[in-house]
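Below: the structure, in structure tokens.
A protein chain is absent from this complex, but the other protein chains hold their places.
Chain naming follows the written order as A and B, and within any one chain the residues start at number 1.
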Amino acid sequence: MPTEVIMPKVDMDMSTGTLAQWHVKEGAIVGKGEPLFDIETDKATMEVESPASGTLQFVMAQGGDEIEIGKCIAWIFGEDEHLKEPEGALSSTTTEVVHTTVIPAADAPKDEAQIKEYRSTNTGDIRVTPLARRIAKDRGIPLETIKGSGPSGRITRVDVESARVERNEAQTTSNFELASHLERIGVDFVHEPADRMRQRIAKRLTESKSTVPHFYIEAECNMDNLLQFRSDLNSALANSTDSLNKDLSTLKISINDLVVRACAQSLTTVPEANVSWDNGNIIRYADANISIAVSLDSGGLVTPVIRGAQSKAINRIATEIRSLAVRANNGSLKNTELQGGSFSVSNLGMYDVKAFNAIINPPEAMILAVGGIRKQVVVTTDNQTKISSVMTVVLSCDHRVIDGVLGAQWLREFKRFIEQPALLAMDLS
Amino acid sequence: MSSAPVQSAEQDSVEMSYAEAIRDALDIALGEDERVVLMGEDIGVYGGAFQVTGDLVNKYGEDRVMDTPISELGGAGVAVGAAATGLRPIFEFQFSDFAMLAMEQICNQAAKMRYMLGGEVSVPVVMRFPAGSGTGAAAQHSQSLEAWFGHVPGLKVVQPATPYDAKGLILAALDDPDPVMIFEHKILYKQKGLVPKGRYTVPLHKAEIRRAGADITIVASSIMVHRSLEAAELLFDKGVSAEVIDLKSIRPIDKQTIIESVVKTNKLICVYEGVKTLGIGAEISALVAESAAFDYLDAPILRLGAADCPVPYNPELEKASVPQVENIYQQALALCRREL
Partner (left out) sequence: MMSKATDSRTNVPFAINAYTKEQLKEALRKMYLIRKFEEGAEDCYMRGLIHGTMHLSIGQEASAVGSCMALEESDQITSTHRGHAHCVAKGAEVSRMFAEFFGKETGYCKGRGGSMHIADVAKGNLGANGIVAGGIPIAVGAALTAKRLNTGKVVICFFGDGANNEGAFHESLNMAAVWKLPVVFVCENNQYGMSTSIERSTAVSQIATRAIAYDIPGFTVDGNDLSSVAEAVSEASSRAKSGKGPSLIECMTYRWRGHSKSDRNRYRTKEEIEDWKKKDPILRFGEVLKDHKVITDEEMKQLETDVDKEIVAAIEFAQSSPSPSLDEVTRDVYTEIDQ
């Protein structure tokens, strides 16, 4: 068997070698250990000795060729060996001369677009701590609007916190900080985690109060007619057990039911107010979808929606509100019943509240805060005094879509429906 | 909120110095296990340069409390070879600075042997390094080189700050199958503390919150733990609640304790006695920046380490070259006041 001559590996991290020159011509005799050829490495030229004694044959590489290490480049035939081309010597193990091409660095960006992609997308020249950046992002506060108090105007957490319109006690800084502060100043307290509903209320209303520009309009409604109207309705229902079904004959219409109905009528007569601000666009609702703030027995608050209230009669509204309230408390409201409101009513009348300002329930543009009914001396149109029942309502408006006049127009309509309740029976849609 | 180490009430504790606590650990180890030998320069009849081994030689004899020639490389290597073949040597470098003569055996041999040999051997050698400045011994006897060793995979590196930990970490190191480097602080040798009698161990991989706080995290090791606790007390008077973490181990570093603390306080200062550049603080800063805690940082991370110079001789210069209580206090306060 002839002996293979290979391109040997002679250095660490060497994958190819350049054959500098043969010391022995093809067909010439060489002794084992005699110089056979030279390799050029990046360090120097190195002599390779013959692996066997015999005749050099089938030389497959010439001076200057760059050859992969381990490749066969020739054969040495012993004296008694038959000069026959070794198996595959010239075919499968034929020396492949390696052509090197210049490959650009793998991480070199190919074009401008790619460079842009690699470039940081953070906020220009604004200096901000990672924590402050994160909080601002979570709360939707643009960094441009915050003034930094750190060195060179660096925005820190404190700056983001104080940038909010009003501090919400539940959300004042992190709970942990408050707790450790209280601990430090010796205040006794119990620390408990807030449930998800509380978290959601906190988040949603914080967002509303800090991002929606609120304004408020107050009105006082004379309730004498409405109270009479309600009393008439309820006694008529109670006296009609023979003709009405049981559900209807036992139904008691509440002031709140009538207030909701009045809101629906007002949204119908002032449709310009039945809107939402949608990030530069205005949504105009086709229906009066009225969210009712329902406080839960277990604490917390939900706002189920009566869709299309403008075309629902008083009794329909009343039964729907009863149903929503029951189901809100037993947790069986569907998600769709909690969405899609265009206007909210929040009624604290039963708590003997005179008046209050409500926070808009986004994305709605208005919320009506309804106070309690109380007796008061009023001056009649003919300048007489008399004792009447009155109710104070405060309308909160999103100034991005509702201007003062529009709010006032709507409130005037509402007052009209409350004070002339027969109109509540009409279908104005 | 306690700055004292947690003591287990059921164990009888006695007050002893850091050096005595180490000797107590060595005594227990020698008494428990025939394989334990102490090796080092002048640790026998002299009792050790810092009187840590004391009179142990009288109790256990010269065969087990072995004075080595002044041959740090050879001596450390003998300890490594002995550990790899069945003894439990505890090697004392007279000063940690002298360990530089033995880096080959520590870093090339002890640290790598298990890995190079495919897990076929372990090297349970314990090495003790009296370290740190404050003694006026100048540049070649005052260094804090722990970070050098912390850079070497295969080594474990701890820095006890209290007598309690000194004893517990040595006994834990002896139980550990891998090479453990214990950096003791020369200034702490005389510091006293309550130490339980008998055997107990302190985990080699856990940091400890020495003082809980809400406004800033101070990560420190060895003597810097004490300086940081003092600084925290001053900060408290200024209304700043500082959390002080005693690293105890710089390899491995207890990342979780640090990250959780930074998430809570949003600010971080690393305090260490080694040279500031390329030191422990750089590692801690980077691991925090790479972690989930990044989004909780509300200020730059600060490092307080030794000045970029050899430890000077002049006492005032010496003091100025490494972090002191005042530096920690001032820097922490500035950070909390958003001045940095």
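Keep in mind that, in the parts below, contacts are C-beta pairs under 8 Å (C-beta built on N, C-alpha and C of every residue); 3 or more make two chains touch, one makes a residue touch a chain.
Everything numeric here is computed off the predicted structure, so don't read it as measured data.
Taking the complete complex into account, A:V10 is the one of A:V10, A:A286, A:V379 or A:M426 that touches the chain left out. Although one chain is not displayed, its contacts with chain B can still be listed: residues 34-35, 37, 63, 66, 68-69, 71, 73-87, 89, 104-105, 108-109, 113-122, 153-154, 156, 176-178, 203, 205.
Touching residues on chain A toward the chain that is not drawn are 6, 8-13, 15, 43-44, 46-47, 68-70.
In this text, only the chains that are shown with their structure count from here on.
Computed centre separation for the pair chain A/chain B is 46 angstrom, with centres defined by C-alpha atoms. Taken in their complex, chain A has these residues touching chain B: 129-134, 149-151, 154, 156-158, 176-177, 180-181, 184. Across the complex, chain A is touched by residues 213-214, 241, 264, 266, 294-299, 338-340 of chain B.
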